[in-house]
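Report on the following structure.
A single protein chain has been removed from this complex, and every other one stays in its place.
Chain IDs A, B and C follow the sequence of writing; residue 1 opens each chain.
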Amino acid sequence: MKLKCAVAGLGTNGAMHYAQLKQMDSVDIVAVSDPRLDELSDHVDLSGVEHTFTDYDALLGYGDFEAIFIFTPSGQHIEHIRKAAAAKKHIFCEKPLGKDESIEECEATLDFVRQQGVKLQIGFNRRFDPQFRDIHERVKAGEIGRPHIVRVVARDPFVLPYDFIRNSGGLIQDFAAHDFDMVSYQAGSRITEIYLQGTTLIDPGLAELNDIDTLTASCKLEKDGFGLIDESRKAVYGYDQRVEVFGEKGMLKAENVTESTVELYNDEAISLRKPLDYYLNRFKQAYIFEKASFIDSVVNDKPIVCTGEEALNAMRCCIAAQRSLDTGLPVKVSYE
Amino acid sequence: MKLKCAVAGLGTNGAMHYAQLKQMDSVDIVAVSDPRLDELSDHVDLSGVEHTFTDYDALLGYGDFEAIFIFTPSGQHIEHIRKAAAAKKHIFCEKPLGKDESIEECEATLDFVRQQGVKLQIGFNRRFDPQFRDIHERVKAGEIGRPHIVRVVARDPFVLPYDFIRNSGGLIQDFAAHDFDMVSYQAGSRITEIYLQGTTLIDPGLAELNDIDTLTASCKLEKDGFGLIDESRKAVYGYDQRVEVFGEKGMLKAENVTESTVELYNDEAISLRKPLDYYLNRFKQAYIFEKASFIDSVVNDKPIVCTGEEALNAMRCCIAAQRSLDTGLPVKVSYE
Amino acid sequence: MKLKCAVAGLGTNGAMHYAQLKQMDSVDIVAVSDPRLDELSDHVDLSGVEHTFTDYDALLGYGDFEAIFIFTPSGQHIEHIRKAAAAKKHIFCEKPLGKDESIEECEATLDFVRQQGVKLQIGFNRRFDPQFRDIHERVKAGEIGRPHIVRVVARDPFVLPYDFIRNSGGLIQDFAAHDFDMVSYQAGSRITEIYLQGTTLIDPGLAELNDIDTLTASCKLEKDGFGLIDESRKAVYGYDQRVEVFGEKGMLKAENVTESTVELYNDEAISLRKPLDYYLNRFKQAYIFEKASFIDSVVNDKPIVCTGEEALNAMRCCIAAQRSLDTGLPVKVSYE
Partner (left out) sequence: MKLKCAVAGLGTNGAMHYAQLKQMDSVDIVAVSDPRLDELSDHVDLSGVEHTFTDYDALLGYGDFEAIFIFTPSGQHIEHIRKAAAAKKHIFCEKPLGKDESIEECEATLDFVRQQGVKLQIGFNRRFDPQFRDIHERVKAGEIGRPHIVRVVARDPFVLPYDFIRNSGGLIQDFAAHDFDMVSYQAGSRITEIYLQGTTLIDPGLAELNDIDTLTASCKLEKDGFGLIDESRKAVYGYDQRVEVFGEKGMLKAENVTESTVELYNDEAISLRKPLDYYLNRFKQAYIFEKASFIDSVVNDKPIVCTGEEALNAMRCCIAAQRSLDTGLPVKVSYE
């Protein structure tokens, strides 16, 4: 039996998610909404979807589905989550949880979601990357004992367009949020303090957008132990995404996934293919798995893997991180 | 614009191909045929296919499609190719080209296909594996100069059921055909002589089926140079598929594709995940790419990557290989 | 023509260096000194050395050599360097430069060395590790453009005996000094600020020695860019020593050197041999190369690779690092 679902938001990212959902056997997409529905026909195949709306409220008004996937703009997430919860729908919402909302507003929304008794998963896709997931499960299974140090490398292949960056929340909210979440996820522990350094080493123009292109972060963990993160907006060799967890009984680490295993030996060197070029390739499986996991949680009433509370924790970390960048000092993460 | 296609044969392998075709944007499956159509509903989703038949001839009788994918039993390939060519359809046929037919019968069929002016591709899927393809293209581009030695390792993860083996043509026809083709494909040269050794090291019971479980083969190439193949029916560590081409200016080699890049360091060893477990996983991409390549050949009138003639060459190699095993001597491959 | 040398200090480390010197063609060891000369005969082969002393001053009094290798206890380094310089000998001295001396005292010693016109090299052996050296030279040659992030992992295989730790200066002075030096060496830039976190995750007993077993450090570089270090006293899988430099045009990284290249594939995993077990194995070449480099500097009047000033910079970093650990705040490194 398939889960009856709606999809809200069919922009670039939403269209990618939608195409994946269409190929999943466990899902039946019965309705979609997008304000620019007419312009989508080129790249989104809506055949087979019976109910289409240009308005989110109309979609909920229709309402004959159990779960909704929200890929609307970040600034609307909180509002759309609240409305979906009011309509008693289970919710998968792309990250981030909130954008300009205060922590308090987000908390209130999560409280409401809980009261309504619906499930909510936030799309921190990297948790579902097969490598990172493998590490997580083996850490949890005790293969390396208690974790001491979590290292995360996250480097993009090129500087994104200024127009995108301007609305992205900047390197900390757009990128580091993932990495704070990854440190917590792997360590099985919240981050209590962050010291973040950052600057523009690649593109000085970013300073005008009040943004940076390179950062490193030191994190203290609640259950003792440390996290170390480094990020860059431009790794010329591709999308560099690595995780390493060092513990009392060993280490688990995930190197990059490369384009192929072919090795060229010649008179100069041994040459291997580069890491996969971008997140759409590298995290393609992760995007599928996160949705499959959500569907499994709903259908079989299992716990959600990335909850709203965890997404909120990533927001709290971003706030502390930004303050650390501004002050040059380590800043405690507030969970009050 | 999509290519209108028919699919004949929806057994295990055919169903896998069919499912892949359904997810390809460039194809419109308008008709299928399978003698046991009624029993398929469990694992094959025929929704959206307007014309279904239990009879191959009836499918061709319907005929409103440009290309046909043939996944019927090996013993029917030659007959079904001939009929499809008579009906002026472009043909993708799973390997092998022929089974109990003589080389002459197969040649006559290929002649007829040519006369009818339709395209024919045989499904030697490994040519489309992204690693092996990468090697092929770089050898062709001259990256390692003239090839001197081609090495192919092909080891299955477990001994197949006797019922399957009995009808498979045995290790030489079922497995080594791929590897003779791989040697030719990578060397850009036909094999002129084969010395093959084989025996049962894993399962003595196979001797009763007149089959073997382990073989090595030395091949002489038309354009000078050598091929070396080894095969086993049981590699306990997974599906072991490797290719290496050594030439005057270097070497290209493809190691196995593993389940993940995660490394565990503990007090005993560094442990990596095993190679992908089986051909359905390892060659999943290859199966998609071979069909996409065929469609591209038909739609854009490009040369076929794996022709009937090449498939016939693999058959000629199998005949020489079998005689070598029987006589203990190297045997010339006849191309007359 | 061989360089006439003396060796002072034949304890465990000194004996290792002495054995290496004996096998180097470019050196003639004409004299040694060690207070416990009589007890050495078991593990040190002094045959062929004409002049042996129990007293450092007596060795210098003899004086018929051009260069001296100082492997005496850390607390005597400054004194022994000063005396050797006064005697106009070129000096190779094991790290650290000073122990309980103030920065000012060390600076005064370096000034005196300069006035005497003799060369002084401090034994930061890791600079001479073939992998780390290779990275350094390629960064310098511009292969990855301007360095943005330097990452250093340095993890010992087991907790050293308390007796040793008590006199070692602790994790910061004994271990991190190497890593601060490595960050500077690879980045081609001094460290201007350090934020260090540390604690006892492995052995709580170390707290009584006022020491830690795990640390992470974030470093700001003078020429922009960042350094990230993590250290542990106990990696159960061996001696873990890695360096990675990320820059505008690429990345250079050195993975661990393992015991062998042998891979075992079985039904559980692919297993590789562990990293080399300890510094004596991993840095064996480095210990040879650092002395060869010193000899080359003296004989051919070339610049010293690891100068007293650089060793002093590592001391300054340790002071800032300790203060950071004590205060929980980032601390500027003073170069005044």
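To be clear about the criterion, a contact is a pair of C-beta atoms (placed from the backbone, for glycine too) under 8 Å apart; a residue touches a chain by one contact, two chains touch by 3 or more.
Computed from a predicted model, the values in this text were never measured in an experiment.
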Listed residues B:4, B:51, B:99 or B:146, member touching the removed chain: B:146
Contact partner of the left-out chain, one of C:144, C:206 or C:306: C:144
Contacting the left-out chain in the complete assembly, out of B:28, B:45 or B:230: B:230
For chain B, the residues touching the chain missing from this view: 146, 148-149, 151, 155, 195, 197, 199, 201-202, 214, 216-218, 220, 224-226, 228, 230, 232, 234-237, 240, 246, 248-251, 328-330
Interface residues of chain C (partner: the chain not displayed): 23, 130-131, 134-135, 138, 143-144, 249-257, 259-267, 273
Contact set of chain A toward the excluded chain (per top definition): 235-238, 240, 258, 264-275
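The definition used in the following text is that only the chains that are shown with their structure count from here on.
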Chain located farthest away, centre of chain C as origin (C-alpha): B
Length of the line joining the C-alpha centres of chain A and chain C, rounded to whole Å: 42
Between chain B and chain A, distance of the C-alpha-averaged centres to the nearest whole Å: 40
Whole-Å gap between the CA centroids of chain B and chain C: 58
Multi-partner residues of chain B (each touching 2 or more other chains): 264-267, 273
